[in-house]
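In this view, the complex is presented without one of its protein chains, the others remaining in place.
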Amino acid sequence: MDNRNLYSVTGLFDTPDEIVQAVEVVQKEGYTKYDVNTPYPVHGLDIKMKLPPSKLGYFALVLGLTGAIGALFFMWWTMSKDYPVVIGGKPFFAFPAFIPVTFEVTVLLASVGTVLTMLFLYFRFPNLSHPLHDTDYMKSVSLDKFGISIEAEDSLFDVVRVKNLFEKLGAKKISEINFDEEFDKKPKIFEPKFIVFLIFTAIVISGASYFTLNKLLYMDPFNWMMEQSRVMPQSHSKIFKDGFGMRNPVPGTVARGSMPYLFAGQPDTAGEKLVNPYFPDERTLSLGKKKFNTYCSPCHGSFAKGDARLNGQFPNPPSLHSDKVRNWHDGRIFAVITEGQNIMPSYSQQLTPDERWAVVLYVRALQRAVNAKEDDLK
Amino acid sequence: MSFDYSQELPVIEGKNTFAEITDVISKPLETRPNKKYYIALAISVSLLLFGATCLMLTFIYGTGMWGNNNPVGWAFDIVNFVFWVGIGHAGTLISAILFLFRQKWRTGIARFAEGMTIFAVMTAGLFPLIHVGRPWLDGWLFPYPNQNALWVNFTSPLLWDVFAVSTYFTVSFIFWYVGLIPDFATLRDKTVNKVKKVIYSIVSLGWRHSNRHWHHYEMVYLVLAGFATPLVLSVHTIVSFDFAVSILPGWHTTIFPPYFVAGAVFSGFAMVQNVLIFVRKIFNYEHIITLDTLEKMNKIIIVTGSMVGYAYAMEFFIAWYSGSPIEVFTFVNRAFGDYAWAYWTMVSCNVLFPQLFWIKKIRRSIPLMFTIGVLVNVGMWFERFVIIVTSLSRDYLPSSWGFYTPTVIDTGILIGSFGFFFTWILIFIKTMPVVSIAEVKSVITGGQPTHHGDAQ
Partner (left out) sequence: MSDTGFTLDYQKKELPVKAKYAGLAFTVLGLIIVIVSYITNPERTAYNSIIGSTFVLSIGVASLFLIALEYLAGAVWSVVFRRITEFLSAVIFIVPILALPFLLNMHSVFHWSQADVVAKDTILAGKSPYLNETFFFVRLAVIFIIWGIFYFIFIGNSKKQDITMEQSQTKRNTIFAAIFMPFFGITITIVAVDWLMSLEPHWFSTIFGVYYFSGSLMAALAATTFAVVRLADLDMFGVKIKSDHYYSLGALMFAFTNFWAYIAFSQFLLIWYANLPEETYWFINRWEGSWKFITLGLIIFRFVVPYALLLTQPSKKDPKRLKIAAIWILFSHYYDLYWLVMPNYSKSGIAFSWNELGYPILCAGIIILIFTIRAKNTNLLPIGDPRLKRSIEFHL
């Protein structure tokens, strides 16, 4: 008989008492590479087998502490470093309020981690195949028998001796377990098959996430609240006689903070009567620059020379460095911005009066820059 | 003498062989479902579809389809959430806490209760997700680096809920699956169907009942139970924080955490008891899920029901004792205001009816215990309704008082949640062993050695 493919010799027993006794004897005989297979954990067997206490509790402890510290650190970083916001008058690092999440993360990491440790370290996942699988022996211990299997690798192993031992112990059934190929105990975790499986899983999961986040959540009815029973801008409405959804304010409506402009159609009077309430300081000039660049420069050019990129498409806007404009009072320029002139429209909707005055000051600064006086150089 | 205290009562009735246990538990998985099963499935799927329709209408037209309006911004959605999370708690209590207390009678019901936990938490999880009103933004509940450069608010109890419920689901699921591994292996070795064999081989992770594995397996089970126990307390505690950290009268009271946990276990046990009554009858598990087990569950229902009663009384007493007129008003309003009917439904179903279980005959009568179980769940649903709606409808400013009336859509989603839950239960009982084969074998008469090693 060729024993090269022999994995182990097994014996089956009927009752828990018999298996406990059998284990005691096998242990006493000095076998070390044996295993006991029972349909459920039989009390006291691990002690009889002299198994050292499971270390998994310590894994749980370490993983739990990692979770606790990690969660606390993360919350400290997000809530008081990266984006601190005062919430409910509590300190940025509101420790009592962080305890619930810390606790949950601790439990999560410890439980998941301990189970994974058991699977990978002790059950040797993904090394799942085993010679005992699919044997009559396994079917029996799965159902109602208590089996012991002494492996051929044991230094004391001898087929006849083991069989005799089992017979002496009163085993109901003794059988040899063989395996077809070389039984591979090397970790399969780096095997191509397993890696392909991992990659496949990763692709499926990320694909599903991509579909959910980028497609599914944009399909009907997830339409970002677009469909509402409200009147959309520019749309038709049956409520009003004229059919317009957008309404003008009631005649005589005065907006909050609005000041009446008293010189409509009288730019020259405005030039005489209106006085710039601001002085050219850093704040007003930078505001004026910002607004000028936004609203004026597209036509008048960045330096008010009338040379903007729109040149030639309309009647060209004049340079603001002409003597005429330079000699205008501030109020006159203000009137132009407010009411428009020639083809230039009114900018009163875009610029508040204060901003208009700031723009005027900025234009003055530009004019001064182009036509600097001698003493400016000092 | 009706009862012999000197003998340990067997948890499983009768003399069973190990093979009989395997056979009777795996039978539903090996036989084709009968007509009754399809009728039950049809009913629960219809409820589910009704709920799904209402949910679809909510998605299309928005949460305006619900009765929620100022000042009652939380209503059926949150009531249902708290109710279903609570239902889940009994499962973890049975599987983890009773495990730590070495209560052997849990073995017959633990698997089923754990399964129920998972489905209840799934059902519960739906409600916050739809309650946000824009379900496509639910991903924002989790802290991930995003374009807005914003983080979630870790000081908000609503965020604690996200962590608590998702952790609870994950850990319950793992706990459940770890328990299933040996049973899958048993089924793998038993089945003759090739497809089933492949599936069971994969999910049993190569389990071979080795005692070198059992040794670690039992440790993991202990560790998981040790973690699941504070976890289950924390989950409903955090749900109670949703209310109790606020300053709304009727919500802000310090007894909320233990009171919510007791209430959750209370309603959960009633639900487990209700469903098990059917399961044991249909699958002939009367000797595994014994009348004694059901009686013990009923005792737990009295205990937790009394704790809830204690909390009601304490709230009332302290509301008066505090001398705060607003607190006093809130509780008087609960008992005699617009929602007095809901309040008295709650008190009678939660405090009065369970007291009938003091009588042994009622504790051991299937129809009566079923009725009381149903009433308990009605009561517990109303408890959440009373807490949420009465307090919101009457807050500090009388000018903003209001009255909440649910719409058809609200009710439809509630009904649909039951359909969702029971559909999962029905699928579960036909695809997986609803009783733990390995654990039951370990507690039957003759299952353990007579003189086992002294654990020193």
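Residue numbering begins at 1 within each chain, and the chains themselves are lettered A and B in the order written.
Convention: contacts are C-beta pairs under 8 Å (C-beta built on N, C-alpha and C of every residue); 3 or more make two chains touch, one makes a residue touch a chain.
Remember, it's a predicted structure, so these values are computed and weren't measured experimentally.
Q: The chain left out touches which of the shown chains?
A: Displayed chains contacted by the hidden chain, ordered by label: A, B.
Q: Among B:I25, B:A244, B:M346 or B:L414, which residue is in contact with the omitted chain in the full complex?
A: B:A244
Q: Out of B:L41, B:L141, B:I318 or B:I415, point to the residue that touches the absent chain in the complete complex.
A: Of the listed residues, the one touching the omitted chain is B:I318.
Q: Just name the one of A:G57, A:G113, A:G245 or A:P353 that touches the chain not displayed here.
A: Of the listed residues, the one touching the omitted chain is A:G57.
Q: List the residues of chain A that touch the chain left out of this view.
A: Touching the missing chain: residues 43, 53, 57, 61, 88-90, 96-97, 99.
Q: Take the complete complex as the reference. Which residues in chain B touch the chain that isn't displayed?
A: Those residues of chain B that touch the unshown chain are 1, 3-6, 8, 100, 102, 230, 233, 237, 241, 244-247, 252-258, 303, 306, 310-311, 314-315, 318, 321-324, 358, 452, 454-456.
In the analysis below, only the chains that are shown with their structure count from here on.
Q: Report the inter-centroid distance (CA atoms only) between chain A and chain B in whole Å.
A: Each chain's C-alpha centroid was found; their separation is 30 Å.
Q: Quick check on the complex: what are the chain B residues that touch chain A?
A: Result: residues 17-19, 22, 56, 59-62, 134-136, 139, 143, 149-151, 153-157, 159-160, 163-164, 167, 170-171, 174-175, 178, 182, 185-186, 188-190, 205-220, 222-224, 227-228, 230-231, 234, 238, 241, 437-439, 441-442, 446-453, 455 of chain B touch chain A.
Q: Which bits of chain A are touching chain B when the two form their complex?
A: Residue positions touching the partner: 15-17, 19-20, 35-49, 51, 54, 56-57, 60, 64, 74-75, 78-79, 82-83, 85, 87-88, 90, 94, 97-98, 100-101, 103-105, 107-108, 110-112, 114-115, 118-119, 122-123, 125, 127-130, 132-133, 138-139, 141-144, 213, 217-218, 220-222, 224-225, 227-228.
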